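One chain of protein is taken out of this complex; the other chains stay put.
Going by the order they are written in, the chains are A, B and C; count residues from 1 in each one.
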Amino acid sequence: MSQILEQIATGIIGGDIQGVEKLVQKALDEGQEAETILQNGLIVGMAEVGKRFKAAQMFIPEVLRAAKSMHGGQELLRPLLAGDKAGRAGKIVIGTVQGDLHDIGKNLVGMLCEGAGFEVVDLGFDAPPDKFTEAIKTHQPDIVAMSALLTTTMRAMGYTLKAIEEAGLRDKVKVMVGGAPVDAEFAERIGADGYGHNAVSGAEVARNLIEAG
Amino acid sequence: MRANYRVNSGVRFEVLSKDQLQEMFDGVLHVMDKIGLDVHHDRAREILAGAGARVEGKRVQIPPHVVKRSLATAPRSFTIYARDGNPAHDIHIGPGRSHFGPGPTPPNFIDIETLERRPYVRDDARIVATVCDALPNIDFCESLGTISDVHTDLAASYEFATMFPKTSKPIVAWSYGWDDSNDIHQIAVAEAGGQEAFEKRPNYVHYCEPLSPLVSTFEAVDKVIFAAEHGVPVIFTTCALAGGTAPVTPAGIIIQTTAESFMGLVLSQTIRPGLPFFMGGVLSVMDMSAMILTYGAPELSLMMAGATELAHYCGIPLWQTGGCTDSKCLDEQASLEGSLSVFFSALSGGDLCHDVGYTESGMTGSILQTVMMDEAIGYSRRICRGIEVNEETLAVDVIQDVGPDGHYLYHDHTMRHFKTEFWYPNLCDRRNFEEWDADGQKPMRDRVVERTREIAATHEPSPVRPETEKAIAEIMEAAEERVKDKS
Amino acid sequence: MSEILQQITTAVMQGKKDEIAQIAQQAIDEGSGAEDILYKGLMPGMDYVSVEFKAGRVFVPEVMRSARAMLNVMEVIKPLMVEKGISMVGKVLLGTVKGDLHDIGKNLVGMMCEGAGFEVRNLGINVEPEKFVEAVKEFEPDIVGMSALLTTTMRSMGDTVKALEEAGVRDRVQIMIGGAPVSQAFADKIGVAYAPDAAAAADKAKELIANSR
Partner (left out) sequence: MMVNRHNYDVNATPTFRVLSEDQIEAIYYASLRVLYETGVRVYDSEGVDVAQSGGAIVEDTTEKSSLVKVPHYMVDKARATVPSKVVVIGPDRKHRMELYKNQIYYGGGSDTPYTIDPYTGERRRSTYNDVKNCARIAQALPNYDFHMSLGITQDTAVGTYDRWQYLAMLEGTSKPINITAVDIEGVRDQLEMAYIRVGGKEEWRKGPIFTLYIEPVSPLSHSQEVIQKLLFCCDNHIPFVYTPCPLAGATAPTTLAGLLVQALAESLFGIVLSQLRNPGAQIIIGGLMSNMDMLSTIYSYGSPEMALLSAAYTDITKWLRVPEYETAGCSDAKLFDEQAAMEGAINIATSGLIGGNMIHDVGYLDSGLTSCPELMVASDEMIDMVKRILQGIPVTPEAMALDVMEQVGPGGHFMEHDHTYERFKTEIWRPKLIDRQNWENWNMAGGKRYGERVHDRVVEILEAETEPLLDDAMYQELRRVCELADARHKDEELDVKMFV
């Protein structure tokens, strides 16, 4: 592996947002393939970040920085990448459901998904069911992710799923849910495809849903 | 620019007012002067008489001016040095600092492999020293037991000889009397590079325990004389039971134990003015049902905090007590009792807090308890550090920057501070239920055992000098020779 | 008559150490015998206290008071007992062994034994083996109790046992030991009985007496 790709990976780990952009540009200028830069630079770096976080050697603010550097580098590469996804892992529409104003958990998942290579459309908090259905029509995401922090607002997840079904969009997207009072059993009960027990697992679940097709 | 601005560096905790402290101090002087103490040591009585005490038979009464003179020469701030020169292991005694370590002499020990209670053996001293050396919040080392598998007279000598090479944190040494004190001192001096070098950088503290109420035993006094003559910082501490060997009221027991400790103070300062001296002792209540000195009582925390303030009022450091329990096993009681006393010890700023790792009311030493309490000490220290208030930490601009409904996760301000503002646990599990569940639903005690075993198996303390190794072998050989005719 | 003995029992239970002597005197005046006062007045009171203490409902200072009340009556009835040849449950000789100045545990044992109806002689602290021997000869106890708080002074227990053997009085007495560092194993080693705490010591003393008779 060339030195510059290693530097890019190191830059990601260090969360050097501007540095990674510069290095990616430099690598392109040196004639490296965009796909190579993505696979052997950015993704290698992010994989290491994931590993270190799990080993308690990196902390969330650092992981988020790394995710942001990853995202920046990827945006540079995007026009040069082949395929309909242009190097993206996929597209996610994410939001905190109606009646719930808590969006810190949803923000974390969004940022980590971006770091995992997803394009993320954030609907914010207190998002009613029709906002989700509209967004599915407009953005055509692979995944819809819903968050709730209150037991009382969890039911809005059910309502939203129903709205998606009624709009005939249910088979076009995978749906994942998460949030403190949510658990796997509940996710299954309302018919979601995935459940993330925290932000990090949220991003993993998103990747798995894509891989499972 | 601010003017006339006063901040709290760390939290503020105070049990007694200045007026109350003065009144208690006067009470101590009264006890020493009017009641007096029994001193079971001829030479000590001579020395004390020479210093101005009134002696009649064993009874020694010390006038206030003699006590005050000794207080004037005893230092408030000094350093106990790491034997290997590692500054991170030095202990700087002084205002606003508290240090923690285990305690001496329980007969039993919790085996870290079988988790059974059994007599304390020599190898346990090695384990205790190694683990203490590695624990981030343990500052000094003590054995947590009396070695049972060597000649009785040499239990203390072997204890020190075993621990000394296994930790470079200062050791608080305990001994029976003059001979084994000398063994210990020779080992310490060998590493320091001679008596003179030792006196410049003392690397251990000597522990002496007289009796309540108001009795200075021969051994305790003999050891103080030894320490004073050899320049060893010294602790003189009784172990009083409120309602048993001391008044049942907190003010009463504090006054009595202070008077008991001051006997050692006057003696040591008379022999060697300026010798670092720690006031004692262990103050707790007698449980009127179980008939034990309780090591987990809330009164222990309260009385020790009061004693700490009295010592500091007098301008000397205190030998504190905490991290101990009456529980017989590593359980929730051991944790809550130990955590409370550790927290109050840290709050009051007790200079050397010992007995971290005592269980079963001091009958059983448990390094597992020490490891668990290491976490409670870290926790307490974070609280005691308090809250820093300045333009940077008030973060008004950051709040403005983020605004209502925003978040701080990406902010540079977060990156700058998240590692220092927040404390990160070693044993407290903060994962969510799913992850904890997937990992086998372990209670904290399981993690304590795992961590203890791991440290004991892997930690490599910095070694003593080769000369010291040799010296230890010779000293112990001579010691064996000395006792070979005794049963 | 039984009413006044009942009063004595109550006075013991309540630890009325000052009033009780008067009540006992009154009992004697009314014709109660020393044996009745001891076994029907005092002992039921102490038995009650002892049971309550073990149940955690009565505490050391209260047991102390009750024991003191009993002793105060003993002062009054002792001449009568000598006269009639009535004996106590047994005699216990107590001391903290040589080199040890710790007193508190041994004092507790003394109190508990007194409460259990033993005549107790307390030799105090730092008691030389010879002093034990002398006292055994003179006091003729059924039981010798030794206490030590230090590992080093535990040895003096062995020395004392030896001294009793050498003086030829070992088989006249039962020996029991206790104190923080003392264990059953150590007691077995020097061939004596062991009690883990003061309450157990009184029970042990009773047991030893029962076995010997």
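Here, contacts are C-beta pairs under 8 Å (C-beta built on N, C-alpha and C of every residue); 3 or more make two chains touch, one makes a residue touch a chain.
Note that the coordinates shown come from a computational prediction; the quantities given were computed from them, not determined experimentally.
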item: Which displayed chains the hidden chain touches across the whole complex; value: A, B, C
item: Residue numbers in chain A that touch the chain omitted from display; value: 53, 56, 59-61, 101-102, 104-105, 108, 126, 151-152, 154-155, 158-159, 162, 180-181, 186, 189-190, 198-200
item: Missing-chain contacts mapped onto chain C; value: 59-62, 64-65, 68, 101, 103-104, 107-108, 111, 125, 196-197, 200
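To be clear about the criterion, only the chains that are shown with their structure count from here on.
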item: Centre-to-centre distance between chain C and chain B (centres being mean Cα positions), rounded to whole Å; value: 38
item: Averaged-CA centre spacing for the pair chain C and chain A, given as whole angstrom; value: 79
item: Multi-partner residues of chain B (at least 2 other chains); value: none
item: Where chain A touches two or more other chains at once, by residue number; value: none
item: Touch list for chain B against partner chain C, complex; value: 40, 105, 107, 119, 146, 152-153, 155, 176, 211, 215, 217, 241, 243-245, 286, 288-291, 362-363, 487
item: Residues of chain B touching chain A in the complex; value: 405, 407, 409-410, 414-415, 418-419, 432-435
item: Interfacial residue positions of chain C with respect to chain B in the complex; value: 53, 56, 59-61, 101-105, 108, 151-152, 155, 158, 180-181, 183, 197-199
